[in-house]
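Quick one: structure below, then a few questions.
As you look at this complex, bear in mind that one protein chain is not there, while each of the others sits in place.
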Amino acid sequence: MNLPILLKRPAAIQKRVLDGARYLAEHRMLLTGLLVILSLALVGPIGSMFVDVTLHRPLSGLFSAPPSSTLPLGTDTQGRNIFAVIVAGTSLTLRVALLAGSLGLAIGAVLGFVAGYVGGIVDTVIRTASDVLITIPVLLILVVFAVSIKGLLSVDTMAITIALMAWMGPARVIRSQVLTLREKAYVHVSKASGMNDFEVMWKELLPNMLPFLAASFVNAVIIAVLSSVGLQALGLGPTYAPTMGMTIYWALQHGAVLAGMWWWWLPPLTVIVILFIGLYLVATGLDKIANPRIGNTS
Amino acid sequence: MTLDYLIKRIGIFLLVVWAAASINFFIPKMAPGQDPILRALLEATQDGGVAGDAMLDIAKEYRVRYGLDKPLWQQYVVYLGAMATLDFGVSFVSFSPVREILLTRLPWTIGLLGTSILIGFIVGSTLGAIIGWPYSPRFLQGFIVPSFLFSAVPPYLMGLILVYLLAVTFTVLPFGGGYQAGVIPGWDLEFILSVLKHAALPAMALVVTDLGVRALVMRGSILSLFGEDYIKHAENRGLKGRRIFIWYGMRNALLPQLTWLALSLGSVAGGAIVVEAVFAYPGLGSALLVAIQGFDYPVIFGIVFLVILSIAVMTLILDLVYPLIDPRITYRKKS
Partner (left out) sequence: MTGNILRVKGLQVYYDTREGRVNAVNDVSFTLEKDERLGLVGESGSGKTTLATALMRLIKAPGQIKGGEVLFDGKDLLKLSNEEMRQTRSTEISMIPQGAMNSLNPVMRIRDQMIDTLRDHGVKRTKSEFRKWAAELLERVGLTAEVAGMYPHELSGGMKQRVAIATGICLDPKIIIADEPTSALDVVVQREVMTTLRLAQKELGASVIVIGHDMGLMAQFTDRIGVMYAGKLVEVASVRDIFKKPLHPYTQLLIASLPSLEAKEVFRGIPGRTPSLLNPPSGCSFHPRCPKAMDHCSRLVPALREMTTGQSVACHLFDETTDSTDSPSPNGKGELQIAGSSSAAPHH
C-alpha cells in the first residue's frame, strides 16, 4: 500500500486527489453507482446531439411506428419520437429527483439538527411528527396534494411537494448523529473557548456529519424518485412533460403492453431501473463507509 | 408488556389516524382557488340534464352536511366525526356511498398485500440469512446480486416486466382484472382458481421486490450479528452449526427485521396501490386510479384514509407483537 516515491510530492492537493482516487477504487459499489448516475445525466446533453429534442412532442412523426434506422426507438400512438422523449425526459426525471432530494435533505437536516441540539419539547415534537409521518405512505399524501392543485402541477411543483414528505429519514439520522456528537469533548472545548451555539454547529459538528448527510441525501433522492414515479403512474404528474413516469403512464393508458409496443414503455422503464440501481449502489456504498461491518465481502 | 409501552403505541396510532384525517381535510382547503371538491361539483353541475340535477342536490347536501357555510373549526369537528364512522360521503361518479364501494374492494387489497408481505418476508428473510451467514456455500451467497437488483426496482415496474414476459410473450398468466370475465364470483373451485391466476402476476411483482429488500436487510443484520460474543460462545461450547445459525443467528436477527418491516409498511402499501392500478386489480389501487381520472374526490380521500388506517392498524399489531418475541422490551422502555 505504499505509494511509489515518485508520487510523494510535497503538494497537498496531489495527495488529496490520490487519496480520493484510492478511496473510490476501494469502494467499488460507490464508484459504480456514481458512474451509472453520471451516464444517465449525460443522456440529455449527449443525446441532444443526435436528435432534435423538440420531437418529444406529439405529432412529431408517424404514429405507432416501431424502431427503425431513422426512428431508433420508434414513435407512440400520438407521434412522439420516443428517442427524443428519452433524451428530453431523463434530465427532467433527474432534476425532480435531485431537487426533491436536496430540499428534503435540507428540511430534514435543519429539523434534525434543531431537534438534536436544542432537545426538550422541540425535540419531542419533531420526533413524534417524524415517527407519525413515517408510518404514512408518502405516495398517498402526495396524491392528496396533487389532486388539490391539479392544474398547477409542474415538474418543479411536484419536486417541492415530494420534498415535504421526504424529510423524515434525514431528520432522524441527523438528529441521532447530533445527539452522539454533542457530548463529545471537542464541543465542550469549543463552547468553553467562547463559540456560540451556532458557530459550534457549523464548524464542529457539520464536518463530522458529512458521511451521514451524504447517505441521507441519497436516501432522500431514492424516496423522491420512488414517489414521483408512483405519482406519475397514477397519472398525477405534470401532464405534458416527457418524464419517464408520465411516458409509462400514457403507454399503459393506450394499452401499449398488450399491443406489443414495447418500444414505448420499455425504454423509460429501463431508464428508471438504471437510475434506481445507480442510486442504490451509491446508497449501499455510502452505508459501508458510515458503518463498516466485520467480515463484509463485496 | 408495560402499560407505558402500550399507551405510547396506541397514542401513536391515534395520532397517525388523526394526522391522516387532518391532511385530507386541510390540504384541499388550502389549495389556491376554491375548495377543489366544490369546484368539481359546480363544474359538473354545468352539464345540466339528469346528472346535472342530481349534482345540484349533492352540492346542496354537501354544503349542509359539511357545513361549508359554518366556520372552519366547526367543519373540522363535523368532519372528524364523519371520519370516525368511516363516512366518506358519496361518489361523484356513481352516487353510491363511498364506504360501500371501498369496503367491497378492501378485501382484495388486503388479500394481495397480506400474502405478498407474508411470502416476501419469509422467503426474503431466509434467503438473506443464508446469504449473510459466513459458512454458507459460496454459490448461495451469490444470490445477493439478484436480491439487490430486485430491491431496486419499484414493484409496478417489476410487474410490467413480468407481464411482458409471462403474459404477452409467453401467455402463461392473465393480465388485468381480479378474475376471468364471465366467471361468477362464489366459493367454488373455478372462481378460486381464476382469482389465484389473476392475482399471480401482481402478487409476484410485489413479492419479488419485497423479497429483495428483506433479503438485503436480513443479510445486514446477520453480518453484524455474527461478530457478537454470544455467537462466539456458542461455537466455543461446540454447538452444532445449524443450531447456531437458526437459534442464535436468525432468531436474533428477526427482531430488527420485524422493526424494519413495520417501518416499511408505508412504502409497501404504496407500491401495492400502484401495482393494483396498473393491473386493474379490483382493489383500492385501481379504484384510486379511476377516481383520479374522474375527479371523484370523495373516493380519492376515502381511499387515502382507509389505506392509512389499515397501515396504522397493521403497525400497531406489529408493535404489540414485538415485545412477545423480544424479552428485553418488557423491562426496558423503548427509546
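Worth a mention:
In this document, chain identifiers A and B correspond to the written order of the chains, with residue numbering beginning at 1 in each.
Rule of thumb we're sticking to: a residue touches a chain if its C-beta (ideal position, glycine included) is under 8 Å from a C-beta of that chain, and two chains touch if they have at least 3 such contacts.
All values reported here derive from a predicted model rather than from experimental measurement.
Of the listed positions B:L102, B:L127 or B:A234, the one in contact with the omitted chain in the full complex is B:A234.
Residue-wise, the contact with the chain that is not shown comes from B:Y248, picked out of B:F148, B:Y179 or B:Y248. Taking the whole complex into account, subunit B touches the unshown chain at residues 228-230, 232-240, 243, 247-248, 251-252, 255, 325-328, 331-332.
Following the convention adopted for this analysis, only the chains that are shown with their structure count from here on.
Between subunit A and subunit B the centroid-to-centroid distance comes to 23 Å (mean Cα coordinates, whole Å). Chain contact summary for the complex, subunit A toward subunit B: residues 128, 131-141, 143-145, 147-150, 152, 226-227, 229-230, 233-236, 248, 252, 257-258, 260, 262, 265-266, 269, 272-273, 276-277, 279-280, 284, 293-298.
Residues 12, 15-16, 19-20, 23-24, 27-28, 30-32, 36, 134, 141, 144, 148-149, 151-154, 156-157, 160-161, 163-164, 168, 175, 220, 223-224, 226-227, 263, 265-267, 269-271, 273-274, 277-278, 288-289, 292-293, 295, 297, 300-301, 304, 307-308, 311-312, 315 of subunit B are the ones that touch subunit A when the two sit in their complex.
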